[in-house]
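All protein chains of the complex are present and in place, except for one that has been dropped.
Entry: chain A
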Amino acid sequence: MTATAHTAAALALGDDALVLSHRLGEWAGHAPVLEEEVALANIALDLLGQARVLLSLVGDEDELAYLREERAFRNVQLVEQPNGDFAHTIARQLYFSTYQRLLYGRLAAAGAGDLAGLAAKAVKEVAYHQDHAEQWTLRLGDGTPESHDRMRQACTALWRFTGELFQPVAGLDVDWQELESDWLASVTAVLERATLTVPDGPRTGAWSAGAGRQGLHTESFGRMLAEMQHLHRSHPGASW
């Protein structure tokens, strides 16, 4: 693996974790039940921890998080999607944590290197995240008519952002087609148990497939970065 490809891979995975962690952090003080205040913050912290390790492989974590503009971020568009209602947050979490668990499992099994080390540690965390998302998908899908309807809408709304997860990332030696079919099998099984159906919309549009990895994001992302970076950028060179 070349140093550049290695860096590109760490940046892509680091940005995914950083951005999703930020979105989950927005829930603090707004969760539907106290146990979820704890759980969502816990997942956000795990992801932030992963982001810090990954970004540090690339350079200075704070420079990378706070001083890049929107077009330089390499996260998938899925993780930057606004929280919406609890069902949207859970659907985003189900799609992403299933992907992360399958991917990290493969990277950890592949053995050597910084990414394998990170993946071996992180796969335990993301197994917990996936379980949390699955349990809530079941409760919402198979709960009340209202929760079923909201969960169905959320799964459908986010479906079109899932194709991008399987665009090959330079520097990651992974069978992306196999990863995708494992992901589809896992998500399908959970949705069926939750009395939901797999959305039938497209997962690979000309714009959404691979766009985030190329620095092409959705509109809400710029606003998210403005909030995240404002204070840091207001005090150039300061340490905190």
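Quick note on the criterion: contacts are C-beta pairs under 8 Å (C-beta built on N, C-alpha and C of every residue); 3 or more make two chains touch, one makes a residue touch a chain; residues count from 1.
The definition used in the following text is that contacts and distances are computed from a predicted model.
K.L.:
Choose one: "Light-independent protochlorophyllide reductase subunit N", "1,2-phenylacetyl-CoA epoxidase subunit A", "Na(+)/H(+) antiporter subunit B" or "Electron transfer flavoprotein subunit alpha". The correct choice is the protein name in UniProt for the chain not shown.
P.N.:
"1,2-phenylacetyl-CoA epoxidase subunit A"
K.L.:
Can you tell me which of A:A5, A:V58 or A:L138 touches the chain that was removed from the display?
P.N.:
The missing chain is touched by A:L138.
K.L.:
Quickly run down the residues of chain A that touch the omitted chain.
P.N.:
Residues 18, 22, 25-26, 28-38, 41-42, 44-45, 48-49, 51-52, 55, 61-62, 65-66, 85-86, 138-140, 142-144, 146-147, 150, 227-228, 230-232, 235, 237-240 of chain A touch the chain absent from view.
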